[in-house]
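Apart from one protein chain that is not included, each protein chain of the complex appears where it belongs.
As written, the chain order gives the labels A and B, with residue 1 at the start of each chain.
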Amino acid sequence: MSSAVQLYVSTLLIYLGVDIIAALALNLQFGVAGIVNFSFILFQAVGAYVAAVLTLGPSTPPPAGFQDYVLGATLPYPLPLIAAAGAGGLLSLAIGVVGLRRLRTDYQAMVLLVFSLIATIVVTNETGLFNGSNGLSLVPKPLADVLGLSPYDIGYQWFFVGIVAVVCVMAYGVVHAITSSPLGRNLRAMRDNEHAATALGKDVTRLRMLAFVVGGALAAVSGALLVEFISAWSPGSWFLPETFSFFAAVIVGGAGNNFGAIVGALLVPVAFLEATSFIPTFGRAGLVESLKWVAVGLLIMIFLAFWPRGIFPERRRRFRASRTGAASYTPAPSPCFVRGTDQPVDSALLEARSLRREYGGVHAVEEASFTVPTGRITGLIGPNGAGKTTVLGMLAGAVAVSAGDVLYQGAVITRLAPHQRAQRGLIRTFQQSSEFTNLSVLENLVVAVPRARGDGLAGALLTKRYWRGQQEAEVDRARALLERFAMTPQQDELAGSLSGGQRRLVEIMRALMACPQLLLLDEPMAGVNPTLARRIEEHLADLRADGLTMLMVEHELGVVDRLCDAVIVMARGRVIAHGPMSTLRVNQDVLDAYLIG
Amino acid sequence: MPTSSGNAGPAAQGLEVADVVAGYGGAPVLKGLSLTVSPGQVVAVVGPNGAGKSTLMRAITGTVRISSGIVTIGGVDITKWSSERRSRHGLGYVPQSRDVFDSLTVQENLSMGGYMLPKREVDDRITNVFSLFPSLLPLRTRVASKLSGGERKLLGIGRALVATPTVLLLDEPTASLSPELSKVILTEHVRRLADTGVAVLLVEQKALQALEVSDWAHVLVGGETRISGPSGEVLARRDIREVFLGAAALAIEASTAEDGKRS
Partner (left out) sequence: MSIVGSSIGFGLITASILAIAAVGFTLQFGVTNILNLAYGDIMTAAAFAAYFATKGGAPLWLAAVAGSLAGAVLSVLLNRFVYSWFARRGAKLFAMIMVTLGASLVVQNGMTAVFGPDFVSLPTSAGTTYQVGPAIFTGPQLAIVALALLAMAGVHSLLRYTRLGQAMRATATNPDLARSCGMATNRIIDAAWLLSGLLCGLAGVALALNLSTFTTGTGGTFLIPVIAAAVLGGIGQPYGAMLGALVIGLATEVSVTVVSPSYKTVVAFAILIVVLLFRPQGILSEVAMAKEIAT
């Protein structure tokens, strides 16, 4: 190869490596965790700036020198790279604390975009920070002096390709370890249905922050590598549109698929934006450049229109049959729920004390007080608009109480967040189907496992060896549950493709996987055909026989009559009767509530 | 008109639903439902939750696909029409919730009800609505989101009336109202409305009041008519309670019967 060709190829490879790291980072944030991070390029930028100033040595402000910046130092390689990752992570943490609140996706995207714009203005105007709009230049190439190579030598160029390759493999390792682990599964569940994930005890704020910080750190690493290669970095290096080229890469390659992200990086930023800068330009200056961005915009729209899942759609994860002896871990019994030994049958497991909820002056619930006895199925019935679902929401923590208290196992839990209540075994289901659509049925079940090995960052990074044992045991437990609910044939189907009735079953099984001590069911048979409804009814009766406590909102009074040991009747925001069905049968108020209102 | 039944004549002027099967993909929710509402009649459709009442409403208004059967108004087949066209043809609809434009004033809500009519006519009809529901008159400049539950419901019905529908669908008009207010809405307003010649189809979960105010009733269970007949007769049947409350209600009846004996 002539040295010109070598130069061209090695340069492209370096850009490819850098873009792959960035695309993997954005895939983790956007494809896996569902964060529309419109400030993405800012994190690449901060990595580049930090790596540059930590390589450049002390600042040389004019008139003596020509560039002024903070933190100037000469750290040995690869410390600047590591520091860049740290800076990216820290900035992500800071921005995430403000920007990743519960907001509409598009509002969240706007907040993040605005952060990126503010950063551009600050960096441009605060000339003492990173030398303003002129930016930093003459950044020494790493290890060139140690190796005794001229940085302009083709040999050094290939050495740098090696560095990028190593970092790239490490970045892939990190992202892959996360996405294939129980943590990755939690992230995808959160992306598909945040409320359902919360109701299973997942701390979505923490999950989202984790993906954001890891992605931010990796983006910073990509920026650090880039600045070490091109030796200069200025506000012109991280224009806002660069963010969108990475979004295009992830969307084209296939959001949620790491291999797709790599292909996307090859197709969009590299083939499209970098490689074309080597072809001869035509037309007026800047014409090719603007046409490229037109093409990026078209790519995004065309893919979203016709191939919204990208070239390599997210993989449907299958679980292999468990290997005997692999698990040193003893699984929880199937189904796993524990009636605490301190909770004798019929003692109050949960107590609602004068719960009240107002929406802008309207009382959805005026006064609800009742207890839920351990080991029983309690029905919560009443005509439309009685406030049943609102009460269930207050018990689960999804709806804040206007007044009153919720006691669970004798402790006041009124101020606990929904996921904290779920972690204590208070698990709810939803009236609308709330399955994780892009997870398989089996994954929907396994994701519910509380405190799974590998659902934290450290555990995930310890890779399969660390969490496989437990996961196999949990998969076995899930399979047993599928068997019990006669859903084994559907175990590898995407939950989003199931029929309405099957989704209800998935939701109940998922709740059982979360080891509930009290199951709150919101119309578990709504919209289900009679045969399946009958089956669900039998399952619930079996679960009670196993000792599970349930509180069930239900419209079909025949079901309540057959299934519930005690019934709470609500009408117009109040509990109007409470007791075993035998006493309610002679209660005129109940009949009036239903027939008159 | 060469019809064999005396009932078909007036029905052709009102609403006729014949053998309608409808649902949301998958198993149909309505499994071949038929009913007629003649002008001046109030027909009640009652039934427990999940019986298919809302689907029936949506099949008539055209927001759910009808897979077989026909719907006619005034003898014209409207089965394949868009909802807009149905309302132009004289179909008025008051949904159970979100039945007014929250950000518009009472007056504006009413004039939106007459969107398809010439401006001058609308003013006359709004005056009519105000004479029918005088309590709305002092509120004409108030934004709908600031109305009470009862006022809202009257506005919802009034809004539908501005278009002078020949057929009016009321979807659980008393759902969020107190029993007293429900009674006023049903016995005073809905009944009086029918007396002006409108064909009213009243869907209610709370059966007793609906049966008291209506001429004819259908009890819907599982997407099919379980019981139908003149409302007075339906009200008198023992099994209506069973349909609603399952076995529980029978016990209540037994106990109230005992109470009666004792007194």
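General observations
The criterion applied here is as follows: contacts are C-beta pairs under 8 Å (C-beta built on N, C-alpha and C of every residue); 3 or more make two chains touch, one makes a residue touch a chain.
Since the model is a prediction, treat every value here as computed from it, not as a measurement.
Of the options B:P95, B:G158 or B:P173, the residue whose C-beta touches the omitted chain is B:P95.
Between the chain not shown and the residues A:I300, A:A417 or A:I576, the one that touches is A:I300. On the side of chain A, touch with the chain left out of the figure occurs at residues 34, 36, 98-99, 101, 103-107, 109-111, 113-115, 117-118, 121-122, 124-125, 241, 244, 247, 251, 284-287, 290-294, 296-301, 304-305, 308.
Touching the omitted chain from chain B are residues 61, 63, 83-84, 87-88, 93, 95, 98-104, 108, 111-113, 115-116, 119, 145, 159, 163.
Criterion: only the chains that are shown with their structure count from here on.
If you average the Cα atoms of chain A and of chain B, the two centres end up 45 Å apart.
Against chain B, the residues of chain A that register as touching in their complex are 383-385, 499-500, 526-527, 529-530, 555-558, 560-561, 572, 581, 584-588, 590-591, 594-597.
Against chain A, the residues of chain B that register as touching in their complex are 26-27, 48-50, 172, 174-179, 182, 205-209, 222, 241, 244-249, 251-252, 255-256.
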